[in-house]
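Working notes, structure below.
Subset of chains shown; positions unchanged.
So that you can tell them apart, the chains are marked A and B in the order they are listed, and the count of residues begins at 1 in each.
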Amino acid sequence: MIKWFEGTVIENIEISPGIYKLILSAQDIVGMAKSGQFVNVYNNSEKHLLPRPISICEINKEKGTLTLVYSVVGRGTNIISQIQPSESIKLMGPLGNGFEITENHGESILVGGGVGVPPLLELAKQLKGKTTVYLGFRTSTYLIEEFEKYCDKVYISTEDGSRGIKGNVLDLLNDTLPKGKMVFSCGPKPMLRAVYNWAKDKSIPTQLSFEERMACGIGACLVCTCKTQKENENDWENRRVCKDGPVFLGDEVVWDD
Amino acid sequence: MTNLKTKVNIAGVELKNPVMTASGTFGSGKEYSEFVDLNELGAVVVKGVANVPWKGNASPRVAETYGGMLNSVGLQNPGVHAFVKEDILFLRKYDTKIIVNIAGRSVEDYCEVAEVLSNADIDMIELNISCPNVKEGCVSFGVNPHTVEAVTKEVKKYCKQPLIVKLSPNVADIAEIAKGAEAGGADAISLINTLLGMVIDIHKRRPVLANIMGGLSGPAIKPVAVRMVYQVAQAVKVPIIGMGGISNGDDAIEFMLAGASAVAVGTANFFNPRATIDVKEGIENYMKKYGISNIKDIVGNITV
């Protein structure tokens, strides 16, 4: 069941330049939420109307809270960043399919880039086997300590070399050549493609979380699509990132553009 | 004022109230049924279906604008056969009317869909000759009154249910187009579809939409929609279903005063998943406030 409700803001702080951590009381949905799912954040502004999709970064079942970590890139996220503790905010969630966690994946490889980093945190917490994490940032980094708490190894890259290696997560993967039973990745499409190709080459299956511009967030309007292979057919179809995704298997995605 | 009469009759089909969903914004009803009791709606108008599955346009397909949005879905749909198999059964569980929006690239396409649907358990067919996001067919039928008349007449032959013709606002004289639809045998007219628009990402220096242009919907277009409903109401006798930016009861009343017998809620669902219910309740509140017991007394009831 997807819920549409008012969440109460517990904390909304800048954890890195332009990056905010928003903790929400969202009892209604924490019980259902999975890692890799997202919520739609509605806003009070009247100039723009569409909700903003933000991934779930952490789920705290005891406290009944969700943590979202988001980058302020435009009008909507800017408005969200100004919400004060104890104010309430309209939310819809949990949305999307989320990552598929089997009993024991054995060794898992997590690869996140930019705002693709936060959705991997809850996943990292829940994965049972050994987890190696690759996080790529432009300059400033965030959530590293949290990942270090839950993961066996955390590799970092920054574009300017200010922390970890200078380069991107692909450089890290090629440097360290991790082994694993599943790659989980979230980030910009070019990165996902590179991660997919890297993993395919090593015959490691991939679960990739996509971003696409959305309107409804629940599969009704068909504006958010990912080109995927049709089962048992030499044909493709446009599937809904918000409902059938955001997580797709790397092998089902048509990587032509 | 305990007994508000909110029933409206569109071409012989009685809706319990005038509130519908706008095609393409409400899927086939299932997704929004988590937030909205579909029994509360006059009708659910489902996403356009064609004779065969359509893949739709490339992504991105949406761009937000001031008071609205552009979409360039391009009528992605699983085809009428898949629709008939999967969606009707779900909707029939509810006490609401089912209206199916149909898309085509040629008159034959439209007729084929209409023929399949004429034997399906649905209440009305809405002929979409106004989608700006598909190159062949569709909107090109919608900009000339003679073509509108011809395609309406042809499709009508295959319909056992009443036929609504949905008009494009991207024309110079909407009343002429509406007359064409009426002359072709349309049982009702719905309007407006989206206005053709474009948004450019000035940082990437390219259009936001992969399809370059898309259809503008939402509150921003409401004054254009109200004007067109008013103009069409002066020009034809068949009932009108009004839409374009309706977000609350007051907006719906504005369309009904302009001459619409029913209204549809589209883009508002995206920013308020319960928009349809808010519209319905808002209409009732207006009726109570002004002591209007029968909703029919609102339709076209303005002094100019």
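Here is the rule we use: a residue touches a chain if its C-beta (ideal position, glycine included) is under 8 Å from a C-beta of that chain, and two chains touch if they have at least 3 such contacts.
Because the structure is predicted, anything quoted here is derived from the model rather than measured.
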Stoichiometry for the complete complex in this file, please, as a label-and-count formula. A x2, B x2
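Operating definition for what follows: only the chains that are shown with their structure count from here on.
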How many Å are there between the centre of chain A and the centre of chain B, using C-alpha atoms for each centre? 35
In the complex, chain B touches chain A at residues 24-27, 31-32, 34-35, 47, 53, 55-56, 58-64, 66-69, 71, 73, 76, 208, 218-219, 267, 269-271, 273-274
Touching chain B in the complex: which residues of chain A? 1-2, 4, 42, 46-51, 92, 212-226, 236-238, 243, 257
